[in-house]
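For this depiction, one protein chain was excluded, whereas all remaining protein chains were kept in their positions.
Note that the chains are named A and B in the order they appear, and that numbering of residues resets to 1 at the start of each chain.
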Amino acid sequence: MSTAPTSEIKARSFGLSSARPRFVYLLITVLGIAAFLYPFWLPQDALPNSAHAGDAPLLAALVGVIVLAALALEIRRGTMNGATVAILGVLAATSGLLRLLDLPGGGSGIFFLIILAGAAFGPRFGMLLGLASMSVSALVTGGIGPWLPFQMLALGWMGAGAGFLGIVTQRMEKRLEIILLAAYGWIWGFLYGAILNLWFWPFVRDGGALSWKPGLSFSETLQRYWAFYVGTSLAWDAAGALANALIILIIGVAVMQTLRRFAHRLEPVVILR
Amino acid sequence: MSTVEFRSVTFSYPGAGADSPSALIGIDLKVLEGEVLLVVGDSGSGKSSLLRCVNGLAPHSTGGTFGGEVIVGGRSTRNHLPRDLADIVGFVHQDPEAQFVVDRVEHDVAFALENLGLDEASMRRRVEEVLDALGIAHLRDRSPATLSGGERQRCAIAGALALAPSVLVLDEPTSQLDPQGADDVLAALSRLNADLGTTVLLAEHRLERAAPIADRAIVMSRGEIIDGPDTTAAVIGRYPGAPSVTRLGRALGWPELPLTVRDARATATRLGVDLKAPLDQRPARGETLLSAKDLRVDIARRRVLHGVSMEIAAGDVIALLGRNGSGKTTLLRALSNLVSATSGEIVGSASIAYVPQDPGTLLFAPTVRDELAETLRLLGKPRDEGAIDCWIESLGLREVEHRHPRGLSGGERQRVAIAAVAIGGAQILLLDEPTRGMDAASRAALELAVRSHAERGGAVVLATHDVELAARCATRVTVLGDGEIVAEGDARQVLSGSLFAPQVLRVLPPFLTVEEVEMVIAE
Partner (left out) sequence: MSETQEIKQAHAVRSSWHAVAWLGWALAAAMSVQLAPSPVYIAIIVSICALAVETHAVEGPFKRAFPALIALGVIFSFIRVVLAALTTHIGERVLFSLPQATLPRLLGGFTVGGTIETGVILDALVAGFTIIGVMAVFGALNAVISHYELVQSAPRAFHEAGIAITVALAFVPSTIESVHAVREADRARTGGRVVRRARSLRLVVPVLERGLERAVSLAESMDSRGFSHGEPARGERVAGWLGLAGLLALAASFVALIGRSTDSAAIFGLCGGALIIAAVAVASRSNARARYRRRRITKADALMVALAWISPAALGVLTIYGNDTLTWSASPLAWPQVGLIPVIALIPLLAPMVRRPWESVIDSHSNELVTP
């Protein structure tokens, strides 16, 4: 068994090195948001007859799956070294298990590690970690269903956003960085709940005043959704958001320190003399 | 042609400062085809770095500055990544738990084959061959999480061997294993070397088992090769951390130094040894600190301890011996109240502290000093710099007191964990497998600390597989078998005439250690 020796080692970079992946990630985000938010912009006459309107949520889930497939295509040979996969693996396993942890007030432990790791290792890693954590959690706890693409994308965005935030905050003073990240976690406590409700909100149209009706204007839809959100999730999510922020405030500095100690393994700097 | 050649290799880790393990300086080395080369040296001597250079893990995966050249199978690691060398070098490291990509043995073995794009039929054939070569075919459907350490390590070797590499590199493969597991792994290695002609590079701390299977050896210190390559007997004969039998031969001035008990016995019979019996200076036992009566413990509806009674007195160092699963750890956990006994009672008011097997479960503070202070804080005591200094001194941690506990070597970490638990002021210390993965320097520091704690009127219980440790510091020995005490009493009495006998006792009864022999000679 022999392998053709590679004559020279190419400059190795595991970030978004060329333009295409960046463009793909951007498109995935735009499309994902469009698929999530269709109740807000979809005109009534786009749905030819009301019997078919029931397929809209399934169609949105399908778009979610396709978008995820396009994203997974970008994770090709050579885009991840062993360290990225292994560190991604252990963090995804940990945060997938942390989700099982019921925190007081309906919070869940899946958020803080993704936010901190995203901030420590960058947007791409944060996105992948969000996706991987959710898949692991679904596989371990039996959570596979049409809601999964929504959950995965939402967490992926959260991780990617934390990565961008991390680029800004990494030069700051430690405490300040953690406070900003805690605030970010607090906001996402609400955002995640709001995004997740969207997968089933339009699913059932019982004619109630708080449910989706195709063809309403944007502001009417938003108002209905807001009322629905207030009624079903606000208190719950507020507790979760608070839990996120508190966890990050309490253990953020130590966890960030730990994570950063391993950062050099992800993109090893090799000097040949 | 598939030998390994180092040409004036220098290497340092990224951001090399006081905190990083020492680098390599000007290494020149030729590994011969088909040999077993043993690499010895203390922690931080550069053993691991040297081994990682063979397939380019250093510098390509670790990062760092690399000079010189390593040629393996005609390819230079300067322009070949580890993955491009997978077909000529297999790599196995010490942690048997952290080498599995897939949660099922045979699929994990096939991982390398999938990466290199073999077709299905060849994969099937290779996997069967490798499983047979390591004798693990019966484990193929198991999850590594359900295997013993020795079995896991053999599975990891199978994974490294799947591509039939001509060189196998192992970084302390037995340091985390019990004696049985270590024997299995080394026997497998020696068989592979004999049957397939695989070149083996092996780093080890514990030389009792590894030295006999090696053809040549080198000694490393501070990033340089300070002895060898030369025949194992010659190098180990000069090495301070040699196995007890070798040091015994040295003490007795034998012309040829033995590496195994067998050789030593033969030489002893041939040359004849005439020494008067050692004096037993072990002090009488002090007052009883704690006594356990008829302890029974059930875990997951299975009885693990069947009525164990023991007494711990001031000044005792009790070695708890027994194979894996004989209930040693459970007994320690029951004594320290981490599991509750189903029946039986523990009488005594002495305070107890338990140091678990893996020091990594305990350490989280930013420096060694803070780690010790943390225990005081948890116990609601004021930060006492004097006490911290005392324990840092007693466990020989002065040099590393301001470093991150997690960045230390295995032996140093273990000592930090012991100090961090002991500083709480417990009279009785329970240490679970404290010498696992320790180098000679750490072992010496640990033995000293154990003895001095006992001399100050405390007591220490060591659950261990390390008979040499038991021989050197235990006053009493308790042997557990299947959850019952099968032998108990004075260390020398119990160890003599048992299969657990240390090397020196097997060659020259009733001596337990080389130090005893040396003392008698000095008289």
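Everything below uses one rule, namely that contacts are C-beta pairs under 8 Å (C-beta built on N, C-alpha and C of every residue); 3 or more make two chains touch, one makes a residue touch a chain.
These numbers come from a predicted model, not from an experiment.
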Who touches the missing chain here, B:L163, B:V200 or B:I236? B:L163
Of A:V90, A:V168 or A:V269, the residue touching the omitted chain is A:V90
Options A:L27, A:V168 or A:V269, residue touching the unrepresented chain: A:L27
Pick out which of B:N115, B:S148 or B:Q180 touches the chain that's been left out of the picture. B:N115
Touching residues on chain A - with respect to the absent chain: 3, 6, 20, 23-24, 27-28, 30-31, 34, 41-43, 45-46, 48, 51, 54-55, 58, 62-63, 66-67, 69-70, 72-83, 85-94, 96-97, 113, 128, 132, 135-136, 139-146, 200, 203-211, 223-224, 226-228, 230-232, 247, 250-251, 254-255, 258-259, 261-262, 265
What chain B residues would touch the chain not displayed? 52, 55, 57, 60-61, 81-87, 89-93, 95, 97-104, 106-107, 110-120, 123-124, 127, 141, 143-146, 156, 159-160, 162-163, 300, 333, 336-338, 351-356, 358, 360-364, 375, 378-379, 406, 420-421, 424, 426
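In this section, only the chains that are shown with their structure count from here on.
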Spell out the part of chain A that touches chain B in their complex, as residue ranges. 1-3, 5-9, 81-83, 254, 257, 261, 264-265, 268-273
Mind pulling up the chain B residues that touch chain A in the complex? 10, 14-15, 59-67, 75, 78-81, 84, 86-87, 116, 118, 163-164, 364, 366, 404, 406
